[in-house]
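The complex appears here minus one protein chain, its other protein chains still in place.
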Amino acid sequence: MSVVIEHLSYTYNSGTPAMAVALKDVSVSVERGEWVSIVGHTGSGKSTLAQHMNALLIPQFGRAVIDGVEVKAKLKGLRELRRKVGLVFQYPEQQFFAETAREEIAFAPSNWGVSGGELDKCVMDAVISVGLKPELLDSNPFSLSGGQQRRVALASVIAAKPDYLVLDEPTAGLDATGIRELIQLLSKLKKDGLAVVQVTHDLQSALDHSDSLLVMENGVGVTLGRPEEVAEYLLKKPVQGLVIPPLVQFCAGLRERGIKLPLTSGMDVILKKIEERTGLSGAFERRNGTGGVLGGELNRCSF
Amino acid sequence: MDRNPIFSLRGVEYTYPGASSPALRGLDLEISEGEWVALVGANGSGKSTMAKICNALLIPTQGHCFVMGCDTRDEALVPAIRRSVALVFQNPDDQIVASIVEEDVAFGPENLGLPSPEIRRRVDRSLELAGLTALRRSGSFSLSGGQKQRLALAGALALEPAALLLDESASMLDPEGRLSFLSCLGSLKRSGMTIVQITHRMEEAIQSDRVVVIDSGRAVWDGSPGDFFDGEYEKWSFEEPPGIALYRELLARGLLPGGTLPDADSMLDALCL
Partner (left out) sequence: MQFLSGISLGQFIPGESLLHRLDPRCKITATFILLSGLFMASKIPDFAFWGIFLLSLSAMSGIPLGIILRSARPVLFLVAFTAALNAFWTPGREVFRAGFLSVTIEGLVMAFEMGMRLVFLVMFASMLMMTTSPMAFSDGLERLLSPLAKVGFPASEMAVMMTIALRFIPTLFEETDRILKAQISRGADFESGGLLKRARSFIPVLIPLFILVFQRAENLAVAMESRCYVPGMPRTRLNPLVWTKNDTGAILGLLAFISAVILFDRFALKSFIIL
């Protein structure tokens, strides 16, 4: 079972001065238990693509197929398709309207006709799965901290029990702790069998966590593949709005110097490869972590 | 440093009307002319409140904030303070007033009651500093994210301030937009501008001369970026950028000589391969 986008094109406001081509012949697909990232600059069409994945937008050209059903304007079951694919907008806490977190989370399932004890269970399941304390359920969602609000927003989509979760810039506005926790949460949801589609401009994070990536530039999907393949592509051909992450850049430099390693290698692999080449004891004085490794030498850094 | 102080915060406390607990609890901080200071802290630590205190948008409930020697409590001095400290906020869409680029940059000088030729001169100069001269007649809202934020920067520069206060100004930009914005700041810094940058992105802290950690409304740590990444960052649960983590490991294992610049090319060249 999968969400498949084929040769999709989309133009906003055609025939007006605000006309804007958002998508040109884009294809991508995602299966349950898979994590796909869509990366690209602001205005590259990422969000428009995401809105096609849950039938919020109807393809003008090309196809969007959700679990074998093609999305069409006249289709009777559009609302059912939207239930299968949960879409979390950017800054989702801006859509809060209810007086309690419970009511906010119950909104989606009750819209799809869930009620009574079953609704309570949906809410509880969602709360547990996003790691929110159940005692917060009766508090006003606006009084919660930023990280908690984001969890409530996420729970309010998960409560409808979607099979696919599409998130538009889910880490925007969160601090380091918030980002770390959110990524952990998404990994867990993926392990539980959900499909995760993450729209982001954080290339490093996308390379680290996704099974595959789609890179967008001005409405065109320029490359689609596993992190390693995408890193290879980006190194050869720069894409507007994206900057090659420092570790990938470093790996590429090592390769030029004759060390073979994947471009998406983690730090452990990189260090091991260098030590294999230079010998375990480094050529220079070892600096001890407690005495300050970096000292004052960090200025004018380009990372 | 015996340069002129731009900001002096002495025991600043601030509680928002109706809030149960204070946002700032005795903040002490001194920032001098020409410094580039990164103020880092988790969401809700009081960073943004501090920015508003420094621009006299908020007045401390306790303690004092002096901007170039002027107490922000003195209402007569507020216009002078606003002119010498310009603020750039997080969301460019919430700062743009006019729908044409140059009209928006002119908004500040127009408020100062300057004659038209002087406004024209300031608009020209600010647009050039922000790299927007070619777009001066464009619609403000048709710009890209990075361009919009540089427009907000130009609008701030048109006040010809002594210091820039940036409240998460790069956080909504994509990586390229962020780089173009940061390199703009770099050249301003070189021309002597004092920059106070509020951020929770560690990559931005590296560029500064000095890092100040704000936690629960106080300045809890103050030092160089090098010292910050040498052990402080973990205590406040920040993430170390992967590039810096690698640099540290290479130094610690003796694979890299001291004094190497921490960018990919310098590191690769210095490795004994």
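All chains are identified by letter, namely A and B, in their written order; residue positions are counted from 1 within each chain.
Here is the rule we go by: a residue touches a chain if its C-beta (ideal position, glycine included) is under 8 Å from a C-beta of that chain, and two chains touch if they have at least 3 such contacts.
Only a predicted model underlies this, so the values are computations on that prediction, with no experimental measurement involved.
*Asks:* What are the shown chains in contact with the chain that isn't displayed?
*Replies:* A, B
*Asks:* So one chain is hidden, and I want to know which residue out of B:7, B:36, B:66 or B:89 touches that hidden chain in the complete assembly.
*Replies:* Only one of B:7, B:36, B:66 or B:89 touches the chain omitted from view, namely B:89.
*Asks:* With respect to the chain omitted from the figure, which of B:116, B:183 or B:237 is a touching residue?
*Replies:* B:116
*Asks:* Which chain B residues would touch the chain omitted from the figure, given the whole complex?
*Replies:* Touching the missing chain: residues 52, 55, 57, 79, 82-83, 86-87, 89, 91, 93-100, 102-103, 106-116, 119-120, 123, 137-139, 141, 155-156, 159.
*Asks:* If you put the missing chain back, which residues of chain A would it touch?
*Replies:* 12-13, 15-18, 51, 54, 56-58, 73, 79, 82-83, 86-87, 89, 92, 94-98, 107-109, 111-112, 156-157, 160
Here is the rule we use: only the chains that are shown with their structure count from here on.
*Asks:* When the C-alpha atoms of chain A and chain B are each averaged to a single point, how far apart are the two points in Å?
*Replies:* Each chain's C-alpha centroid was found; their separation is 28 Å.
*Asks:* Would you pull the chain B residues touching chain A in the complex into a rising list?
*Replies:* That would be residues 42-44, 144-146, 171-177, 179, 200, 202-203, 206-207, 209, 224-227, 229-231, 237-239, 241-265, 267-268, 271-273 of chain B.
*Asks:* Name, in rising order, each residue of chain A that touches chain B in their complex.
*Replies:* Residue list for chain A touching chain B: 41-43, 145-147, 172-180, 201-204, 240-243, 245-247, 249-250, 253-254, 257-259, 267, 270-271, 274-275, 277-278, 281-290, 292-303.
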